[in-house]
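To start, the structure under review is shown below, and the notes come after it.
Note that one protein chain is taken out, while the other chains of the complex remain in position.
For reference, chains read A and B in written order, and residue numbers begin at 1 within each chain.
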Amino acid sequence: MIKATIKATGFLKSERDGYWPWLFILPVLLGLTVFTYGPIAASFGLSFTYWNLLGKPAFVGFENYQAVMADPLFWKSFGVTWLFVLASTVAEVLLALLIAVKLNQMAAGFLSRFQPLFRSAYFLPFITPMVSVSLVWGWLYEPQYGLFNWLLQSLHLIHAPVAWLYDPDTALWAVVILRVWKNMGYTVLIFLAALQGVPESILESADLDGASPFKRFFQVMLPMITPTMFFVVIVSMINAFQVFDAVYLLTQGGPDHSTELLVYWMFKNAFEFYKIGPASAIAYILFVVILLLTLLQWQMRKRWVLHEEDAA
Amino acid sequence: MWEISSTASKAYRLLTLLLLILGALAMMLPFWVMLVTSLLSNVEIFNYPPRLFPGVFHWENYQRLFEAAPMGLYFLNSLFVSGVTTVFHVLFAAMAGYAFSRMRFPYRNALFLICLVTMMVPPQVNIVPLFFLMKSFGWLDTYWALIVPGLFGAFGVFMLRQWFNALPRDLEDAAIMDGCNPWQTFWHIALPLAKPALAALSIFVFINAWNSFMWPLIATNSPELMVLPVGIAALKSSFRDATDWSVLMAASSLSTIPVVIVFILGQRHFIAGILSGGVKE
Partner (left out) sequence: MLGAAFYRLRKIAFRLGVLPLPAVSFIVILVLVFSSLSFTACQKVSKPQNTTATLTFSTWGSAQEMAVLKPLLKQFEDAHPGVKIKLLHIPDNYFHKLHILIAGGLAPDVMFINSLSYPIYASHDLFLDLSPHINKGDFYPQALESFRYASSGLKGSANPDAKAPVGAIPRDISNLLIYYNKDWFQKAKLQDPTPDWTWKDLVQTGRRLTVDANRDGKPERFGLSFYTKPPLFWLPFVWSADGKLFDDTMQWVTLDEPAALNALQFIQDLRWQSHIAPRQAESGGVTMSQLFLQEKVAMLVSGRWSVPVFSEQAGFDWDVVPLPVGPSGQSRVGIDASGYAVSKTSRHPKEAIMLARFLTSRQAVESVAKSGLIVPARKDVAESPVFLNPGKKPLHSRYFLSVIPEGIPTRTPPRWNEFSEELMLALQPVWDDQKTPQEALTPAVLKKLNRLLKSEVSHD
């Protein structure tokens, strides 16, 4: 023992494992340094320059941030993005909760062996390529021959075809619906896990009290899964902030900038207007928003994990 | 536990079931439309009401697709890029996760935090500098640019560390007693025990790599290097005014089927993996 302590004096050397740990973490550490930390620092630097990708960047101070902040289109995009994020998250979380509760009930009944089938049906969109499903939805939304207008018209919900992706009033909602469809399955899964974590003893005692299903849900189950709910809401929001493929393929931010999501607006600034400085500034603003949300999530996660341990 | 106490609740449950089925069907509808449309003729596609079942299967749409774009090549590219990315990504993550879980070394916690923090960085923030990094490496428009930046992820490190933390150490201790070095212990003892987590992470990394779009769009230009999403987007834009929907749907079907297969094969692991730690998209 004493021998070991004396031996372990080398810099960065582990007492027990020598230099082995460094070998184990080297790839990830090096990779993250080169491909994440390096670029994020560079991006920060670029947000203070004028650069069109050709030539060399020129330092312009805070000009880009000022320009971005003064740009009505940025604020339009910022607003559209928040609307998109909030709308899709609320819809997604509520729907997913409803489905998860129902699926959870199913797990207990005689239909239990069908539950995984349903689970998969709801989950499948989550894993399919956004590019492909965006095209499919582009076809469903097609004003003249698309399925949706036909469905809605046969149900007498609309009287004239809606131009979905070509109408500034509906385009964002069309993307929201696509996003909810694509992402909901994941949220269902998380809820399902949380619901299955609710101890049966609690439910049984509620049963004995003769609580109605609604009461049972709101008074017993919901409080148990609130931490999950926070977690899901924040993860869903963070992901929604990063939506790009669908907008790139279906609307290109239009019509009339109604679907100009921040990531797409940043992309446009960088690779269509060649304004790297403002693009980097937008990226950083986005980064800060997501950073705050992530910090919030980590706070929540701690609570969630604690909760799990309590329950177990 | 939800006993059937009255006809009212029976009816309620039946209704619930019906809605669940309806919901599931609605979720599947776009996939169904995709498959059906990919088999419709150019005339049928403009039928009103829209066709929900194919008449004659027009497989020639797929033939036309392969004539319009080298889909086979895109497919192989995607498979190659996603496959290599998955193998190395998971290996690196397992190594680091193992070290952070089992080994003691200076600055361990600080380094772990440094890894975790990268999970907060939206990839879009990095895209321009990454582009120029690739340029300086001479990797633009090569497989390197498609693969290497995707090999390192903190999520896998985090997930596998959690996994190893939950594993008993007895076997490893025995191996060390037998004179195995840390690598041998890791490779022969710990890794096999982590198979479920590795499978989950693999599927997750594979699907992410298979679906990724923005970076390949920027990092490659040669048609020979296009991955499926980029190829399909290019195909779509090549139609300009007159979109050939049945060919596009054929392309979507082709790119969707492999992930569905991967998912079905590894469904149990994948779902378990997601539940073990809230996967980031």
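As a convention for this text, a contact is a pair of C-beta atoms (placed from the backbone, for glycine too) under 8 Å apart; a residue touches a chain by one contact, two chains touch by 3 or more.
Predicted model, so just to flag it, every value in this text is computed and none were measured.
**Q** Of the residues B:147, B:160 or B:175, which one touches the chain left out of the display?
**A** B:147
**Q** For the chain not shown, which residue from A:68, A:101, A:121 or A:165 touches it across the whole complex?
**A** A:165
**Q** One chain is left out of this view; which of A:52, A:66 or A:112 touches it in the full complex?
**A** Candidates A:52, A:66 or A:112; residue touching the omitted chain: A:52.
**Q** In terms of residues, what is the contact footprint of the unshown chain on subunit B?
**A** 80, 83-84, 87-88, 91-92, 95, 131, 134-144, 147-148, 183, 187, 218, 221-225, 234, 237-238, 240-241
**Q** Residues of subunit A in contact with the chain that isn't shown?
**A** Given the touch definition above, subunit A has residues 23, 26-27, 30-31, 34, 50-58, 73, 143, 163, 165-167, 255, 271-275 touching the missing chain.
The working rule: only the chains that are shown with their structure count from here on.
**Q** Would you pull the subunit A residues touching subunit B in the complex into a rising list?
**A** Contacts found on subunit A: 12-17, 20-25, 27-29, 31-32, 34-40, 42-43, 46, 99, 102-103, 105-106, 108-109, 111, 116, 118-125, 127-133, 135-137, 139-140, 142, 144-147, 150, 154, 181, 183-186, 189-190, 193, 200, 203-204, 207, 213, 231, 235, 238-239, 241-242, 244-245, 248-249, 263, 266-267, 270-271, 276, 279-280, 283-284, 286-287, 290-291, 294-295, 301.
**Q** Sort out for me which residues of subunit B touch subunit A in the complex.
**A** Residues 1-2, 13, 16-17, 19-20, 23-25, 27-31, 33-34, 37, 45-50, 52, 92-93, 95-96, 98-100, 103-106, 108, 111, 114-115, 118-130, 132-133, 148-149, 151-152, 154, 157, 181-183, 186, 207, 210-211, 213-214, 218, 228-229, 232-233, 236, 245, 248-249, 251-253, 255-256, 259-260, 263-264, 267, 271, 274-275, 278-281.
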